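Rest of the complex left out; these chains stay put.
Chain nomenclature is as follows: A and B, assigned in order of appearance, with residue numbering initiated at 1 for each chain independently.
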């Protein structure tokens, strides 16, 4: 299955290898791995999500990517729950004949995932956990894909 | 009608899910928000800033004028903040 929403960690190398295994037509696999970034007063964060809607939105985003680009495979894995600094959060990996499609689709997927997938981040802080607000930058990066070139 | 809350909406309202039966004239997402605000001060506060609340009907994003039915699953939540980097 190419879309997974899970508590458990994942293995980027195994996912990249699986995308090209037995596929002599695959010339390029691009991937993005997102990590929990640390700060002085935040040793961990907790990701809440909307079970059901998350999988549905990720599937819709994947379908759109496959319509836009000629892709041989897509894997999207997103974790939820409590994640300490340095942990992997999300993987997007895309296989294609050519690198241009693989790069564009990978960036498209992660931009949309950050603005459309129903995840909410709570950071540990000195005054207890606090909800993180959405960043305008993420929305403007996702908006790029709506413009006609 | 099943109503779900996520993130700080859940914290403020004090529950992640409630079954509600609004009157028949509550026929859109926007009307449902107005009706939910009348249920408790916590609801009123949670929905106090409409720009900070997003809605989904049956797990798809929905605008305030989206129609709703008794069998729908309707969710309210803040703008998403997933992923990293």
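Note that contacts are C-beta pairs under 8 Å (C-beta built on N, C-alpha and C of every residue); 3 or more make two chains touch, one makes a residue touch a chain.
Here the structure is a predicted model, which is why all the values come from computation and not from measurement.
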(request) Only one copy of each distinct protein chain appears here; write out the full complex's composition as a formula using the labels shown. (result) A x2, B x2
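Going forward, only the chains that are shown with their structure count from here on.
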(message) Averaging over Cα atoms per chain, report the distance between chain A and chain B in Å.
(response) 26
(message) Please output the residues of chain B touching chain A within their complex, sorted ascending.
(response) 4, 6-8, 11, 56, 59-61, 75, 77-85
(message) Considering only the defined contacts, which chain A positions touch chain B in the complex?
(response) 32, 34-37, 47-50, 52-53, 56-57, 78, 89-90, 110, 113-122, 131-135
